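Only one protein chain is missing; all other protein chains are in place.
Up next is chain A:
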Amino acid sequence: MAGQSDPHLSIFTPAEVEFLAEDELVEIVPNIRMDALNMICGDFGPFFPQISTKVPIWLAVALKKRGKCSVRPPEWMSVERLTHVLEAERESPREFQPLPFHYIELSKLLFEKAHDDIPDIYMVRSLIEDIRDVRFHKVEMGLEKISGRTHAVKLKNLSAMEVNIVRPFMVRALQAFYKHGSPEMIPQPELTVSRTQVLDRGPRRDLRPR
């Protein structure tokens, strides 16, 4: 599925990524009695006061707006866990720590719509900002290493929003490097330089029709 806003670039706007993130489940504690809701995406409820249940974020936000529930912050959204993640991010310059795929969008939604349900909200907010900065710096470091010999980039544990930010740049950069490094553009090294390098470059040439 391509983004709706700009069919030419086929990327999502941040708002579209946020929309996708709204399907993630969170735990809420309702303060009303309500029958189960039967939606296309699934059945949620029935709701009883003080008994927690899992609903998608869009439903949680709608209920919260009307004062019908309180949101239970997700497990990872605690100062303790996030401090741990931040430390680990700083210690390993090449790897990304596992976080929810939509952690940026989730945290923004919850900070805006359910700020009174999150303990230590200032601390949590700044921790998430720091984590995001550290991770993005790592992404940039990785992008710097792209060269003509890069065929693919491994981005394990990267979140939706982070991927979405670098996607247009990365795709174009890889295309450009591929174009400039293609055998039609650089014929000489294979002809003149020693045999080992020819063997080294061999597999890539086989992919192209002669």
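Quick note on the criterion: a residue touches a chain if its C-beta (ideal position, glycine included) is under 8 Å from a C-beta of that chain, and two chains touch if they have at least 3 such contacts; residues count from 1.
Throughout what follows, contacts and distances are computed from a predicted model.
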Identity of the absent chain, which is to be given by its UniProt protein name, from "GINS subunit domain-containing protein", "Protein mago nashi homolog", "ESCRT-II complex subunit VPS25" or "Ras-related protein Rab-30": "GINS subunit domain-containing protein"
Full-complex contact with the absent chain, from A:R33, A:K65 or A:K179: A:K179
Where the unshown chain meets chain A, residue by residue: 9, 11, 13-15, 18, 108, 112, 136, 140, 143-144, 146-148, 161, 164-169, 172-173, 176-177, 179-181, 184-189
